[in-house]
Each structure stands twice: as C-alpha cells, then as structure tokens.
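Here the complex is missing a single protein chain, while all its other protein chains stay put.
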Amino acid sequence: MRDCIYLDNNATTQVSEEVLEAMLPYLTQYYGNPSSMHSFGGQVGKAVKTAREQIASLLGAEASEIVFTSCGTEGDNAAIRAALAAQPDKRHIITTAVEHAAVLNLCKLLEKQGYSVTYLSVDSQGLIDLDELEAAITGNTALVSVMYANNETGVIFPIERIGSIAKERGAIFHVDAVQAVGKVPLDMKTSTIDLLTLSGHKIHAPKGIGALYVRRGTIFRPLLIGGHQERGRRAGTENVPGIVALGKAAELAESHLINVGLEQQLRDYLEQTILAIIPDTAVNGHPLQRLPNTSNIGFKYIEGEAILLSLDQHGICASSGSACTSGSLEPSHVLRSMGLPYSVLHGSIRFSLSRYTTQAEIDRVLEILPTIIDRLRALSPFNSD
Amino acid sequence: MRDCIYLDNNATTQVSEEVLEAMLPYLTQYYGNPSSMHSFGGQVGKAVKTAREQIASLLGAEASEIVFTSCGTEGDNAAIRAALAAQPDKRHIITTAVEHAAVLNLCKLLEKQGYSVTYLSVDSQGLIDLDELEAAITGNTALVSVMYANNETGVIFPIERIGSIAKERGAIFHVDAVQAVGKVPLDMKTSTIDLLTLSGHKIHAPKGIGALYVRRGTIFRPLLIGGHQERGRRAGTENVPGIVALGKAAELAESHLINVGLEQQLRDYLEQTILAIIPDTAVNGHPLQRLPNTSNIGFKYIEGEAILLSLDQHGICASSGSACTSGSLEPSHVLRSMGLPYSVLHGSIRFSLSRYTTQAEIDRVLEILPTIIDRLRALSPFNSD
Partner (left out) sequence: MWEYTDKVMEFFYNPRNQGTITEKKEGEKIVTGEVGSIACGDALRLHLKVDEATQIILDARFQTFGCASAIASSSALTELLKGKTVDEALKLTNREIAEYLGGLPEEKMHCSVMGQEALEAAVFSYKGIPLATHEEEEGALICKCFGVTDTKIRRIII
C-alpha cells in the first residue's frame, strides 16, 4: 500500500505506536483469562484494572463506572436498552434527527415495538432548538439520547443544558460521545450525563473495543447476558488486549487535550484556504460550535463520490457522510436534516484530522483539490457558465 | 511473568504466532475502515473477505453465512434472540441444564419475560436422553439450543440427532460450538444446524472476536442495530485485526484437525496416569464421547480452589468449572447436573490441552500433582484413613 494522506479520522484512526506497544504483551505472553483462578490470569486482571482507571480519568469518572464494550454501536445499543428496561412504564424517547445510525436505527426499531420517539430537528447550522426539547419532554419520557458532537459536521450540542432539562423531568440522559472523547474535555463529576458511549478506534485504539460510562446508581440491565464479567454489566470473556489498548489511548488522549488547539489551527487553515481559492464552496455546520478536527465542505454542482475517488487517486482519504452509510446511495441524513440545497447535499466532503496530521499533508491537499474540483465541474451539466 | 504450564485452554488460548503475524499489519499500516469510500479502506475490506472465507472453509459453510461478533457470548445471545424474533408466536425454548452461562442465563431471563424453557437433564456421564427431548418438543417450540461439547467436561452431544428432532418439529436449531470448533470436524453443508456460535480466543485467535454461522435462508434479526456492516446482520465498525486473526486461526485449526489424535494421546496419558497413581480419583463425563483435549477429574475429599492454588504455585494453570463462574463460590452447575456426589463436586479439576501442550509439560504435572493431592488430603477431615 502506498502512503496516504489520511483525513478520515472521524471514520477510524490509526492505532498509535504507544498503544500498540502497550497491548502487544497481552497478545503474546499474557494471554490468560482475567477471570481465571490462577496467577497467570490474575496478572491480566490487574492490567484490565489499570485500563479502567485510565479511561475513568479521561472522563472524570470513577473506575467502577466504566464498562467495556466491543464498539460504539454496542455501547449505544446497551445504553438505550438499559435505560428503557430500567423504566418499563415510560414509553417515550427523545433523540435528534442527526444521530449516528447506532442510535437512529435502534430508535426506529423501538418505534415499531410501541415506543414513541421524538426526533429533534436541527437548523441549517446543525443546531437543535432547546424549546423544541422542552415542548416534547414529559413525565413519560424514559430517555433523552443526544450525541455530544456530530460525526459528519462536528457540530457540538449544548449537552449540559439538554441534560438539565432531561433531569428535571426524570428522564435518563444518554450521550453518544464517540466523536467528542479526546477532542473536548469531559468531566462526569460535574455533568448531567447518566450514560456515555465511547469507541476505541476513534481515539487511536484498535477496532473492536469501546466503553460505556454508567453513572453510579443508574439501574443497569446488561445487553449481553452470560458470565459475571464487568460486574454483571457485560458478559463475555474480556477483550484484554483491546482493553489495555483503550486504557493507553485514553491516557494519551487526556494528555493531548491541551494541544487540540494546534489541530484546530490546521483544520482552519485547510478550510479557510479551500473557501478562498475554490469558488462555490461553503462550510456545513455551525462555524464555531464544532469539533476542532472536523470540516465538512460543500462543493456545488458536483457529486461527492466522484470527488472522493479523485482524491483517492492522489492518495488522499476523506469521506462523504459516515463510513457506515457510504455503501448506500442516499445523501447524508445529517445534511438533509439541515435543509441544505441539493446542489450542496450531493457534493459535500468531510475532512477529519487527527493529532498526527501534518502541515505538509494539508498543503498537499490544497495543491491537488482545486484541480480535481475544476475537472469535475467541467464535466457537470450544472456548471453555471 | 514466569513460564507456565498452561492446561486451561478451554478458558482461553494463547494467540498463535502465525495469527499475530497475520493481524499485525491491520494494527499498524492498514487501519482503514472497510466501509470507507477510498482504496485505503477498500484494501482492508479484502482482508475481511478472505477471513470470512477461511472461517467458512473450517465450517464447511459459505462465506455469506458467516457474521463476525465480538465473542462467544455475543454469538449465543444474538442467535437466540434472532431465532425468537423470527417466530414471535412461538414461546417455548429447549436447551440443556449444562449450557454455558451465555445460553443458560439468557434463557433464565427469557423465562421471566414470558417464555417457557425446558432444560434437558443429563445423566451421570453428562449425556442427555433424546426421549426427553422428543417428549418436550412441540409445534410451539421456537428454538432448540444445545452446546456441541461441554466446556467443563468436554462431553459431546449427539448434535445431528438432536437437530433432526428439532427440524421435524419446525424449531430453529442453534448450537454453541465454542468448545468444539477446531477440535472436531464440522460440516455445515450436511448438518441440521441453523445457527452456530464460535469464539476466537478458544482457537488461538485473540479475545474480542467471534463469529456466528447463519444458515442461508434463516430469517435473522440483528442484536446490534446501527450501520449496514455485515450485510445488516451486525452493526458496528468491523474489528478488522480481530477478523483477520480469526480467519488465520480458522485456517490453522482446519489444518490441525488431522493431528488432534496426538493431543488426545497426551490427554489420555495425563488422565490414565493420574487415575493410576492417585487414589480416589475419577473422570467426570463420558469417557469416550468427549473432546480430545479435555479431562475433568474429581479428587475426592479435597477442595478445588486449594488444588488450583497449589498447582499455580508450581506454575501450572488449570481450572475448576468455567472461568466466568470461578468468581462465584458455587460448585459447577455442570457437575451438579450430573448428580455427582458432594465429595467429588468440590474437588474437580479441569485440565484442557492445546496443540502447543508438550509431553514434557504433562510429565511435570504428573510429577507434582500427587504431592499436592497428598498434602491437601492430609489436611482434610474427610480423609478416609
């Protein structure tokens, strides 16, 4: 494989070297089962404990509030199902129209099973209206599930204000923070969040591991039933190498938080230059209330897949929409919910940076992108001239 | 960590070197998301495809019938829930009293939710009575879920005869083959099995990956809802390194199948010698209808944990019961179901070998074990003399 300029970090990230180094011993000599009755397994148990503390530290939580999962999707599913199971009499859910499929598709299924679901709408900048939430929430609302930051646009929701409203009405508050963790500081001690999902492969841990924060005192019913692992909150032999990796990744993410400003500078440079040198372009999503690493840009009159493949030809990885819907032909439900004009909807590209993105890489993108856009616009029947 | 003689392979296995080598590139340079719209992700997608074919080959299945999961527990849960969701009108389940917690505890939960569950009993050798199955099954039976081989005793059930009875009455047939895969030949093409669970870390792949075989044509509802991964049968970003590892492990397991006889010889040597040189010992479970790698031996008048810790002191890893219940103080539900006397129940130890177990290791165990048993028996008030 040739080297690539990887600007698709909201889809997945590279495993950082330190993380790989931390997990490798658990893929080789320390292969015991942490639940086993011998010291060989016991040593492994200690590594799991350390990892749990590292994640708790990143979230400002207690180690006992962390449950390991296999991915963000499992975390979202487990959280939502647990919240509903804890309050079987309440039959109403509030979420937003721009959630990830892991929340949205589950909510759609739950609707078929007798739940009523309110999907809060977003405006053209991707923001929700708290009045709409206030109007929708009732004593029958079991759960408010809102993402911390949107994976496609990076737009950040006012989580604590949403949480206060949820708490006032006695609803459980779940936050899909898969895209926010490691990019914005989080502190569960002072938060209204009851359940929070994170996914390892978005923060430089490998795929196949995630975690769920469960506030102490929250009634929790496991999604996976079986052995007593994770203190009865997630059955199945622990993914020890993954857990150790996630712990290390959390530690690194925590220490990286003070440098997020540099990532943002690079993102802004990319974005501002594109807007300046390529006509008929616009940023999708609120310009400020946004993750520091994400830029979603609409290129009018051309189609996203064509842009992506052309970038790919030059070894640049980006995406349109989320990876798990890129197999489908529909334009992004997030951009559609924002009411963007069709000319933009089909030609929007997400660039998502990581702490490993360099100035040289961004410069190379800025060198190539204008030619690609020009070429495709020349092919397009809608090209203005 | 000092070297250990690892005879706890039914709990978990070491990752084989070839497997680690196969997966490492996907923990380093090939970190793309297989669902992404760039060739960087696309190349990763090809590796997933190869792994799927390797697993299909081991099972005599088609690649499209393989769904990746995060562990055996998830596979069991997904299979059982899917079978029930596919036939919402049928409210009866048949399983056995000796299943793994991943099946047993889920069935207990389902009982609370209005399902009726028949737990087939086992005799003193751990075998079920097919007449009991025939008597229990009705047109209302949605699911027959039976393990291929027991994790504690290694006892193998007559799967195809069970399957024929299930199929005759129109029930879906799920088999937890977590312990059987790689130890006995399987061929889905000629089998009655509709759904089959396997777990990577039992066959020298790492923890955190498993697979579910779903016979073509079986109506399947996913347990994890979200993106379109695994053709809509399991949402969540694919655990690519784990998947590649599982594929390689399946390939190795397939080629190892012809050598399973050697493993069995070693197991028999261990078992026969123990019975010969240590008095008041007996094998738990049918002597022949059993996995080639497992030996569960009752040492009368002493307690399992004490034996395990003494073995551990000499760097020997074994277990009593399954790892995920070893945190509990209850004697094994499997041995209890077999109606074993209390004197045996509490002093039973499982030795489980792998293809990496050597003659020298077994000799060392045979050297140490008699002393341990002698010492503990000398302490015991129940000691006969």
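Note that the chains are named A and B in the order they appear, and that numbering of residues resets to 1 at the start of each chain.
By definition in this document, a residue touches a chain if its C-beta (ideal position, glycine included) is under 8 Å from a C-beta of that chain, and two chains touch if they have at least 3 such contacts.
This one's a predicted model, so the numbers in the text were calculated from it and none came from an experiment.
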Next on the checklist: So one chain is hidden, and I want to know which residue out of A:His38, A:His204, A:His333 or A:His346 touches that hidden chain in the complete assembly.
Outcome noted: A:His346
Checklist outcome for this item: Contacting the left-out chain: of B:Ser36, B:Ser337 or B:Thr357, that is B:Ser36
Checklist outcome for this item: Omitted-chain footprint on chain A covers residues 301-303, 305-306, 309-310, 313, 326-327, 329, 331, 342-343, 345-346, 378-383
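The rule is short, and it goes like this: only the chains that are shown with their structure count from here on.
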Item to check | Inter-chain centre distance, chain A versus chain B - centres from mean C-alpha coordinates, in Å | outcome: 34
Checklist outcome for this item: Within the complex, chain A is touched by chain B residues 1, 4, 6, 8, 11-15, 20, 27-33, 35-41, 43, 70-74, 76-77, 100-103, 105-106, 109, 199, 201, 206-209, 223-229, 235-242, 305, 308-309, 311-312, 317-320, 322-328
